[in-house]
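One chain of protein is taken out of this complex; the other chains stay put.
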Amino acid sequence: MTRIAQIVLSPLIAFVVGVLFLGLSRKIIARIHRRYGPPIYQPVIDMVRLMSQRSISHGALFELGVVLSVAGSFVTVLFIPLGGTEVSRELHPFAHGVLCPLCGSGGLLVVTYLMLFGPLGLALGAGASANPNASIGVSRKMLLAMAYEVPFLLVLLAVMSHYGTISFTEVVARQQQAGWGVLSVPLSAVAGFLILPAMLGIRPFDVATAPQEIASGPLAEYGGSYLALIAVQKAMHLFVVIALYVDLFLGGGVNLATFLLKMLAVFLAAEMINAVLPRLKIEDAVKFCWKWPTALALLQMIITVVSK
Amino acid sequence: MRMLPAIILVFAFAAAGLVYLAGRVHPRLRDVLAVLSSLVLVGVIGYGHGKWDQLICVPDFLGVELSLRLNSLGWFFAVYIALINAGSIVFSLSYMKGKERLNFYYSMMLLVNAGMLGVVLSGDFLSFYIFWETMSWSTYLLISYKRGPALHAGMKYIVMSLVGSCAMLVGILSLHGHYGTLEIAQLGGLLAGASAGYIVFLLLTMGIAFGIKFAILPLHTWMPDAHSEAVSPFSAVLSGVLVRMGMYGFLLIMYSLVGVKTILELGRGAWDFHLLFSWLGALTIVIPTFIALLQDDAKRLLACHGIGQGGDLILGMAFGTSPGVAGGIFHTINHGSYIALLFLVVGAVEYRTGGVRDLNRLGGLMQRMPVAFLGCLVGIMGLIGIPLTNGFVSKWLIYKTLITEGRPFLAFMAFVGTWGTILSVYKLLHNMFLGQLPQEYSRVEKSPLSMQIPILFLCFVIFLFGILPGIPLRAIQGVQREMGFAPLELTLWGLASDVGALNMLNICVALVTAFAVVFLVMRVGPKGRRVAQDDSYAAGAYVPVDRYHHSVEFYNPLYRMISPYLKDRVDEFYYWIADRASGLFDIVRRMYTGYAGTYVLYIVAFLAFLILVQLVWQVW
Partner (left out) sequence: MDRNQIAKWLKSPAKMANKYSLHAVYFCTGCGIIEIPPVITTRWDAERFGVLPVATPRQGNLFMITGYVSLKTLRAIIRTYEQMPDPKYTVGFGSCPINGGMYWDSYNTIKHLDKYIPVDGWIAGCMPRPEAVFIGVTHLWTLIDKGKADGYLRYKKNYAAYRRNQEMILRDIEWPPLYPVESKAEEVSV
């Protein structure tokens, strides 16, 4: 498939799957709560309604912050391999080449830095909205990011040292040859799963956007088309984080369908945690993330370095 | 052009003197002369690219010959020094308007400039030392320009700097004693056969001097005070350029003098020199960055970041691999560009609000000072290392080195430092420019033109070097070749390599396209109605004016958790030593009683002692 087709297709797949996951999350939580829940396409209805509303704006930065965060999320998808394999194409009947248009322009380090655009754009826009609820929300979001980044970096560095590379396609290819990441760096996989709710911003770590406490935090002044775009960014962020987890620890996928199935499995596990747990305070969230996930990830990194 | 280094230095020193005299004639003449001379210096140094040469100035000075030289490392640093200085002088035109003793100020700025140029253009260690000292004391004079608390900050700086200079002098004298020559080019070859113990001694003495200038962890305590008490244009120079003189010194002794291979083999068993040095750098990244989180004074926050980024530079430089050293040198100019930019922005805000730099009092200034806001935004993007800024490329090089060399723990400390940076510079941006605008600043005007020009120019440089990093990296390739490294494989917009490539142009095009597409999608819906800042959600009430801004204790939960661990114990330790020493000196002072009888007693006692010695040991 040509590069241009891949560049158009990747974000489109990410958008569709992300919005599907958003709807699926509401349905799953409803069913766990023993009620019916909205239809799976409810986020689409919400977005169309939001696009038809005429909301307010607090200036250029208010609007451009949202655009920046959504654009950043879309570009991040271009750097993540979405299934496909170069290694064992003869063995699998439906395999295709790796679907990752810009993997040659940057690896894991670039992805880690591009993931900063989402929160940064939203933080700029929320700051421009001149509302202390938004400022408190952004400060909590930054603290939560600090909390989960410590174990996440340890996890990422353990994986990168284990495979000796910073190229994403290389990591996935080595897993397809030699076995999944959960078997090579198991403690990192466990630590990564423990901080997955914090990275996704779902319970028990949804303190940054707490509707009941700080009036939706950074989203306090957003409505209309801006809120629709923020919902899109949430969907893309969901996709990016879960795709990252699947690529690092579950060996990617031989084709797109297998990849999406693995993503669905991880997503279901995360949503089941989301459905039953309450919200942690920000201090408790920081203390949790810096305790067990950090300890496990540190242990794994020591083991990896020592065994090299 | 053999005489080019000499011409540059003569011109720089002459400009300093002439500006003072011109100020006596007419202030406008002095301003014009200062700006012109700094810009002409940039031009002349730029013209000297590629004309590497050595020039002997004074054949016999106390048995040593003084020489100047121009090589690629020196040229690189010289261009960067001259540019940031020029920017600061243009900025000072409006910042310092109406202040006192301006002749002294401008001539000192140019003298610091001249001293730094002398340091990077010197060819032997004695002239290096002379220019280093010139730079140090003129910096002291400028730091204490404002009087008041600035005097104390300047005193702290000069005492530590003098300690470092004495250590450096010891190192230089030992070099002269061993090898009889102080010329840098010759010493490079002669030191190849030195013993490991001597090399460690040399590195330690010179390292103390350069480390104090560079503000590495146990030697950093002068920096926050000096940066916050100096005037803002000079803080930009101080933080952007002066501390990087330490970097130049380290590069000089580690790679030009001692050599890559010796550095890498220097160690005993598991205790490698470069490993210890990098751990010092890693600690320097993490601890001051988190101290910066707790600061409420904008300039102290930036100063702590200046210390922290120095750790990044050490991490890049200490490994002796090609991408690491390239990353370290590139990061030097990148860091200079954005920290100078941020100090200039804080200076602009200070100027317009009447000297306020307390982050708890400002807010919402984006509505009144858009250019300053743009400068702050680009500056923090560079400091964090967002893609498309030059900070991203240099950090990418440094992190890649750390990971491929198998040092994930150091990479982890560097990343944690980056995240601490993200938190604290967002607080800087938010408390100054975002949020609600207080009533007392609602009439603040935009920054004047002479402040906007350096701010916009530095923003342009940050993005240019971020999207097309090949431009400065090609110059760095020349430096690498001189120091004996394999040069990087470059294209104009990225780096090619087998363990991970980088293509900034693709990233840039992707981001711009995505931005445009999303912007068009947003325009499909109805455009939002513009509202004032008091039409904000306040749970159904009207916004209480001046009481609806969240800025005090911005990261309160984290403060409570980490502030017990983040006292600056090194600073307290130095103050403890200073107290004990002044107690000791107080005791010694009591020798001088002012009473003539005591002095007679001293003379008589000394004569008695001499008689005793003669009787017992018969010395004479």
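A and B label the chains in the order they appear, each numbered from 1.
We take it that a residue touches a chain if its C-beta (ideal position, glycine included) is under 8 Å from a C-beta of that chain, and two chains touch if they have at least 3 such contacts.
Being a predicted model, the structure only gives us computed values, none of them experimental.
Trainee: For the chain omitted from this view, which of the shown chains does it touch?
Mentor: Visible chains that the missing one touches: A, B.
Trainee: Among A:F74, A:F117, A:F193 or A:Y222, choose the residue that contacts the chain missing from this document, as touch is defined above.
Mentor: The single option touching the absent chain is A:Y222.
Trainee: I'm checking contacts with the chain that's been left out. Which of A:H33, A:K291 or A:K308 qualifies?
Mentor: Going through A:H33, A:K291 or A:K308 one by one, A:H33 is the residue touching the chain not shown.
Trainee: Taking the full complex into account, find the residue in A:I45, A:L91 or A:A257 that is in contact with the omitted chain.
Mentor: Answering carefully, the residue with contact to the hidden chain is A:I45.
Trainee: What residue numbers in chain A mark contact with the hidden partner chain?
Mentor: Output for chain A: 26, 30, 33-39, 42, 45-46, 48-49, 51-56, 211-212, 215-216, 219-224, 227.
Trainee: Can you name the residues of chain B that touch the chain not displayed here?
Mentor: 534-535, 537, 539-542
Following the convention adopted for this analysis, only the chains that are shown with their structure count from here on.
Trainee: Let me have the rounded angstrom distance from the C-alpha centre of chain A over to the C-alpha centre of chain B, please.
Mentor: The computed centroid separation for chain A versus chain B comes out at 37 Å.
Trainee: Given the complex with chain A, which residues does chain B contribute to the contact?
Mentor: 364, 366-367, 377, 384-387, 392, 396, 399-400, 403-404, 406, 408-409, 411-412, 415-416, 419-420, 422-423, 426, 429-430, 433-437, 494, 499-503, 506-507, 510-511, 514-515, 517-519, 521-522, 524-531, 533, 535-537, 539, 548-551, 554-558, 560-561
Trainee: Which residues of chain A touch chain B once you look at their complex with the stated criterion?
Mentor: 7, 11, 50-59, 61-63, 66-68, 70-72, 74-75, 78, 102, 104-107, 109-110, 113-114, 116-117, 120, 123-124, 127-133, 135-136, 138-139, 142-143, 145-146, 149-150, 153-154, 157-158, 160-161, 164-167, 170, 215, 220-221, 224-226, 228-229, 282-283, 286-287, 301, 304-305, 308
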